[in-house]
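Yeah, one chain of the complex is gone here, protein chain that is, but the others are all in their spots.
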Amino acid sequence: MKRLVLGGNDAVAYAVKQSHVDVVSAYPITPQTSIIEKIASFIASGDMKARFIKVESEHSAMAAAMGASAAGGRVFTATSSQGLLYMHEVLHWAAGASLPIVMANANRAVAPPWSIWAEQTDSLSQRDTGWIQFYASNSQEAYDILFLSFRLAERVKNPVMVCMDGFLVTHTKEPVVIFGDEIEEFISVKETTPLLEVDRPKAIGALAFPQDYMPVKIEQHKRISSALAEFKTLSDQFEKISSRRYDPVYVYGEENADIVIVAMGSNAETAHLAVDLLNRDGIKSKLVKIVMFRPFPKDELIKAFEGAEKIAVFDRNISMGKGGITKDEIVGALGINNVVGIVCGLGGADVTENDMVKVAKDILEGKIQEDMILWGGR
Amino acid sequence: MIIPKEEIMKSNHLACPGCGAALAMRLALKALGKKTIVVIPACCWTIINGTWGNNFAGVPVFHTAFATTAAVAAGIRATLEMQGKDDITVMGWAGDGGTFDIGLQALSGAAERNDDIIYVCYDNEAYMNTGIQRSSATPIGAETTTTPSPIVKDRPKKDLMEIVAAHDVPYIASATVAYPTDLIKKFQKAKSKKGFKLIHILSPCPPGHKFPENKTVEISKLAVETGVFLLYEIEDGKYRINKKPKFKDLDEYLDIQGRFRNTPKEQREALKEAIKKRWEYLLVKAEHFG
Partner (left out) sequence: MKEIGLHGRGGQGVVMAGELLANIYFKEGYEVQFMPSYGAERRGSPSNAYVRIDNKRILYRYSIKAPDEIIVLNVTLLPNLLLKEGGVALLNSSDSSNLKKSDKIKFFVVDANRIALECKLGTPAIPLVNTALLGAYCKISGDFSLDTLKKIYEEKMGKKAYLNIEAAEKAYESVREV
């Protein structure tokens, strides 16, 4: 093991290199591009043995990934924002066909107006495509979750999307522990199964009348839902190798908190600082970070919120005409009413620990009671 | 040439009686054999191959989204390469809508990369699965539900073969079910070549073109004899005409198909003119690049 100064994109490329990936198919888009450039250079130098299909669009990137996966390969792709939206149809297809593809998504705001900066509306609007979704809040998490994702995808036969806030995670370089051979025993296990075999000719995805369609979808829902438990099993194995623990929900701070700050992605890093500041000021507070967004970690969240007085959910995303998306998910799943949603950081706008502290205090003092949009004009 | 006896495709498929596309697949699989994987986008063949739990093609089939045929096939090939399985043919099998229109971009991508697949367009000259709407493969003068008389299709059919030829791929051929040995030979040739191959098959459609279901082969033959559909190959850039048309009267071809019932005189003339031009063009190509 060694520690290198890497951005989230670099870390993902390293993980892909070490994951015995058979096929990569991808199309460039900022701020994802440096992932596939690095992979291309690994292949060119002979450090990685994989086929890289340089497709002509994201729609084809996912389509080629589907073909490669259906033939039994371990497959990786990466995209962002407009590219992810362009894939939408095929995202459903990949999940419906139970193909264990792993994709990195650089969270980037959606145009217009054009923006290349961090926002999670792109991947959250793919919420219902049937993909498992992780949100990494730093380079180390991006690296580690990639390995877990290949294993999880193949274990539950469902594609996995690993999201990173554009620039704030993808390009922000920091020390990352990179495995040597230690990861081999974990990542060399492949549970891919070819769906297309010439000696057992089957048709995948044929027209299903209602009596057939419903059972298939029930099965699919069970499959992705099982990812919560399977993730824990794989996480145990991963922890033994890395001494790093991953759970669907991460908590930091005080029990029975006066205020819980909920965040996902890069905001969760800054939120640690806010929690420290609040606790220093005598306000018991806690960070709850959503690591796995789909399947939704309802029970883990119930546990994390135990004894909480107020909950402030910071969403770097927005469902127009509704508000923050994770806030809505939490309220919908848990049926609780002590939650305030804060939409913030759209299109890469800064969100600081002081912003979070002020909102938290205002909520506790009753100055903020309704969902809000945090915008100080910076 | 003897047509292989073995039937890979099942006869209880769900095609309409007289379906040119069903016959085309039957012949294609005879040529390619069982070690073939087929990718099928949204089109009539989605249905023909059977509903959930069925697979009348008799070889592995991946049903996929409308625009994705060539890309999915390229992905399958990539994994097969990594697995060292080089004795399997990967075939994309799409309609004209899935090829000339929505799938053209993915097709162009795969052709430009020279992915090792056979891409087949079975061309029934309209979106038949959704009930006969015009595509860019619909010939001038034809009536469809989106080009109802008197505003029949007023633009000529797109030239797919030339579009793909512009990508400099190893093999491109046209075929019809009226010339089965020619069709089978072309599939065998495509199978033997590495890289991107396109086979464009004219596939008459009784309900879509409005003709009796026992006339599929006859109409295919007429298409070739009148010069409406030219049988030729482009092998490594070299053009070869496989059958010189007899230039039978075009009206014979048009009059047995209801879709041309309301074709105005000028458009019939335009069609005849187009046949002449197309033939002259091909002759020049065959002469200079033969």
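When the chains are written out, they are named A and B in that same order, and each has its own residue count from 1.
In this text, a contact is a pair of C-beta atoms (placed from the backbone, for glycine too) under 8 Å apart; a residue touches a chain by one contact, two chains touch by 3 or more.
These figures come from a predicted structure and were not determined experimentally.
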item: Shown chains that the omitted chain touches within the full complex; value: A
item: Hidden-chain contact residue, picked from the options A:Thr192, A:Ser266 or A:Thr326; value: A:Ser266
item: Sole residue of A:His59, A:Arg151 or A:His171 that reaches the chain not shown, by the stated touch rule; value: A:His171
item: Hidden partner interface residues of subunit A, rising order; value: 3, 5, 7, 30-31, 116-117, 137, 165, 167-169, 171-175, 266-267, 269-270, 272-273, 350-353
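Please note the rule applied: only the chains that are shown with their structure count from here on.
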item: Rounded Å distance between subunit A and subunit B, as computed from the means of their C-alpha atoms; value: 42
item: In the complex, subunit B residues that touch subunit A; value: 34-37, 39, 46-47, 49-55, 57-65, 67-68, 70-83, 88, 105-106, 108-109, 112-113, 115
item: Complex contacts: residues of subunit A adjacent to subunit B; value: 22-23, 25, 50-51, 53-57, 59-61, 63-73, 75, 89-90, 93, 97, 195-198, 200-209, 212-213, 216
